[in-house]
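Scroll down for the structure; my scribbles are underneath it.
Every protein chain except one is present and positioned as in the full complex.
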Amino acid sequence: MSERVTQPPTYYAVFAGLIALTVLTVGLSLVDLGEWHTVVGLGIAIAKALLVVLFFMHLLHSDTMTWIAAGTGLFWLGIMLVLTLSDYLTRWVLSY
Amino acid sequence: MSTITQYVPQAVPPPPSEPGENYLNAAFGLRSWLLTTDHKRIAILYLVTVTLMFFLGGAAATLIRLNLMTPYGELVNADTYNKLFTMHGVLMVWFFLVPVIPVVLGNFFLPMMIGARDLAFPRLNLASWYIFIFGAAFTLWAITVGGVDTGWTFYTPFSSKSSHTNVIPTLTGIVISGFSSIATGLNFVVTVHRMRAPGLTWGRLPLFIWSLYATSIILLLATPVLAMALSLVIIERVFQIGIFDPSLGGDPLLFQHLFWFYSHPAVYIMVLPGMGIVSELITCFARKHIFGYTFVAWASIGIAVLSFLVWAHHMFVAGQAVYSAMIFSILSYAVAVPSAIKVFNWTATLYRGSVSYRAPLLFALGFIGLFTMGGMTGLFLAALGMDMHVHDTYFIIAHFHFIMVGGTVMAYMGGLHYWWPKMTGRMYPEGWSKLAALIIFVGFILTFLPQFVLGYLGMPRRYHTYPPEFQVLNVMSSAGASILAVGYLLPLVYLIWSLGYGEPAGPNPWGATGLEWQTPSPPPTDNFVATPIVTYGPYEYSPLEETELVG
Amino acid sequence: MVAEVPLFPEQASTIAGRVDGLLYFLVAVTGSVTLLVTVLILYFAVKYRRRSDGDRTPRILGSFRLELFWTVTPLFFFLVMFYWGASIYNDVSRPPDGAPEVYVVGKQWMWKIQHPDGQREINELHLPVGRPVKLILTSEDVIHDFFVPAFRTKVDVIPGRYVTTWFHPTRVGTYHLFCSQYCGTNHAGMVGSVVVMGEQDYDDWLAGTRAEGSLALQGRKLFLKLQCDTCHSPGPHQRAPLLENLYGSTVHLEDGGTVTADDAYIRESILYPEAKVVQGWRPIMPTFKGQLADKGSELTEEEALIQLAAFIRTLEPGQTPVRTESFPAPVGAPTRPKGKEPASVVVPERPPGREEPP
Partner (left out) sequence: MSAEHPLLAHHFDDIEQQRGAETLGMWVFLATEVLIFGGLFTGYFVYRSWYPRDFEAVSARLNVLIGAVNTVVLLTSSLTMALSVYAVRTGRQRMLLHGLTLTAVLGTAFLVLKAVEYYADYRDGLVPNTAPFDAPEHQREWAEAQVSPQKVILFLMFYYVMTGLHAVHLTVGIGLMAWLIVRARGGTLSPERYVPVEVCGLYWHFVDVVWIFLLPLLYLTGTHHPADFTHFL
């Protein structure tokens, strides 16, 4: 377990970043970006998630085993999404 | 490899010490069993529960085979038959095959084989048994008050719209038992990572531990998706909203995707621990180091990862996209390679060994034979052109029974017979156990080989009646099933008999090299007086100077 | 008695021969490897049996080259198996153009089959030998599966969607038809037979079977009965796009997308009109979901949709049926012989949002 104890100023900075990103994402959603809405929305969400996971959950200075555990969950989610959507997105390509 | 201090296998195992204080006589009374956190006692609790579930599922199977003796389904009517094969599927998959080897032999021997006193979270281990019992109670209650007729696959829209049997309690029971699997998987992963004895590096772990670790990865990452898929079916039945209902905009195939995302890795949950046991049995009874340790170990991890990429080969004819079917077909062939590696390595291990025909080895050799045939027919199903013909026929039934019954159950029997002396301190009768192994093997071949032929002839699965010309093959299969039933009842008799009358077994009746054999039989509550220091690999049966690196 | 025990299904379609070829290859490869493993195990077990407890065995840790060999070789064979299987699957998923289309509706525990010329059969499918036929299947309630072992193909029949498969029968005979996706109580009873007949016998059968008008004609009667022509016909009161020459054309939608007008599009627009609104028209069409079935002539919703689609498919410019009286024509009464040009109909120029069919 990490011996380093994260100091409050880091937490406040991260918190400010999170609030800023939230305001950004809600604001951007009002502007008509057309196709780009999903990408922008998820991109900001991933950024916020990274902030929380790295700093609030102390992943930044955890040992590699914790990194692997965190990464596995996401990787498997990726497998499910990519392969399931591979069926749905190509289902009507060959329809007769 | 590691610096090896010489371990000379004792020619004759030391005389059995008188049974001192051990985990069985450490405490008495119901409370000591129902509130225990000792991984060995929890394993015994699971052993009793899982064996009960096995014989309940087996009873359903017997009725099914009896009904199929005649083409007109004269034993039971269509509804009862549908409920029977659903009960057989649900009980065997979720309450016997998925849990059996991890929770019985894994719970008992994982800590001992890595030199730990107990699992990482003992209380969670007991909680997992209670969750399992709670889930089983739900399912058995649903079956007794009227059963469920959706098949163990619960395909929508039949399970969500048109089935009027108690689907919801059965699904709840299965979701609850899913959490028990997650708890066991969590316990094993953390234990293997954090609680190995000093000196026990990953390269020295016994292969049974490698396979349990790989199984736990699948248990952890697949079961949550099953819990979600089945909960969505419950939600759809309760609130009548069309998640998978096409008339409300849903897609039945989405349920199949989510269900098989769990259910294909689940078949590897069932067979991987069996492979781990066979690696232990082959090395011990051939008295020889495993051939290609690294390849066999990493084949388990390879299976665990690749098993998540192949699930849609269950849906080739279900109306998925042609291109995605081809992707899954080629990935399904990739997942077959690690299994092939394992089989070839086991065969190579026997080369120039010193093979003793004890009961556990007969089960292990039976496993290799039947698992190889099961795996090979899997290659038939991965080929798109062939699966188109044999999908949902008896070819599929024969394929997965070859792997589940011929593989997992055979390996479980082998593991049980191998570690029974250590668990109970008693030896079982040698003659009877060899006879049981033979009967099970013969009964199995007679039951499931005809089903390959029936499958290719096109007899669909889950049929209460069938065209008369298939009758001879079905009668042959039913005859084989009765022999198989006898084969499974025999161990129940002589193993229980051995508890009372078996002659006491010493700490190491087979002369094996595992850490678990360096404790008295039955082992004390804390397994080891002092945590052992490991200085050599798992299968050091031959003296150092005889090392030959083939090629 | 033993002679009657079939051990191998008949080959009755072009695909059957190829699937059996793949079977022989698979059996040969896997059989030989399984035999090799079994013989090796038995040989090693006997040759190196334990003679005394003190036997000394060599400490063989493994060999990289051997492992590489039995990783790469299986992979090679697997790729061959994959390619062979995928090529068969590829051909089965592409029906030949111009093959006559037979509509199949799976309904809990029976198959209702409709030929384009109007013949309707239950659990029976008559096919001419030597001529490919394309099947368009859908289901009324749960997932079924149209499986003919002699043709070696099956396809899951999913409610709410059209799936297609095709056969090219090569041998005359009567073959089993099974439902091979569990669908409830009488799943085992949902069987039937596919009768492959010679050319002449098939034509006699076609002529002999009573058919009250072709699929398209029944669709036309339904078109009038449901009063679709009040909006979908030319003239001052036209409030919906004309359906003439629609089938196969590319339709421009209100939200800018385009879609090819096939069976699925017609079916969806009847059941969920607001899903794909044609450019330039307002979404005022009510849904006809639940109103198509007619208990009297046991016409189910899916069959009605099939008949309407078949009728719309045959609509040439200017052929939208004109109502000759104010009250709807009774079912079965011919309102106007097909093909004769009514004097009063003026062929409108092309309405917005439609291109010539490809």
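Letters A, B and C mark the chains in the order given here, with residues in each chain numbered from 1 onward.
To be clear about the criterion, a residue touches a chain if its C-beta (ideal position, glycine included) is under 8 Å from a C-beta of that chain, and two chains touch if they have at least 3 such contacts.
Please read these numbers as outputs of a predicted model, since none were measured by experiment.
Considering the intact complex, the chain excluded from display touches A, B, C. If you put the hidden chain back, the residue from C:Leu75, C:Val277, C:Ala293 or C:Val322 that touches it is C:Val277.
Mapped onto chain B, contacts with the missing chain fall at residues 116-122, 182, 186, 189-191, 193-195, 220-225, 227-229, 232, 235, 239-243, 247-251, 254, 257-258, 261, 526, 531. Annotation for chain A: contacts to the undisplayed chain at residues 1, 5-8, 11-12, 14-15, 18-19, 22, 25-26, 29-33, 37-38, 41-42, 44-45, 48-49, 52-53, 55-58, 62-63, 65-66, 69-70, 72-74, 76-77, 80-81, 84-85, 88-89.
Of the residues in chain C, those that touch the hidden partner chain are 254-255, 272, 274-275, 277, 283.
Keep in mind that, in the parts below, only the chains that are shown with their structure count from here on.
In terms of their C-alpha centroids, the spacing between chain A and chain C amounts to 42 Å. A separation of 39 Å divides the Cα centre of chain B from that of chain C. Of all residues in chain C, those touching 2 or more other chains are 93, listed in ascending order. Contacts with at least two other chains are made by residues 94 of chain A. Interface residues of chain B facing chain C in the complex, by the touch rule stated above, are 1, 11-12, 73, 78-79, 82, 149-151, 153, 155, 157-158, 161-163, 246-247, 252-253, 286-295, 316-319, 322, 325-326, 329-330, 333-334, 336-337, 340-341, 343-345, 347-348, 350-357, 365, 368-369, 372-373, 376-377, 379-380, 382-389, 391-393, 453, 456-458, 460-467, 469, 472-473, 511, 540-544, 546-551.
The touching residues of chain C, when paired with chain B in their complex, are 1-2, 4-9, 18-19, 22-23, 26, 30-31, 33-34, 37-38, 40-41, 44-45, 48-51, 53-67, 70-71, 74-75, 78-79, 81-82, 84-90, 92-93, 108, 141-143, 145, 147, 149-150, 152-156, 158-161, 163, 176, 178-189, 191, 289.
Across the interface of their complex, chain A is touched by residues 193, 217, 221, 225, 253-254, 257, 261, 308-309, 311-312, 320-324, 327-328 of chain B.
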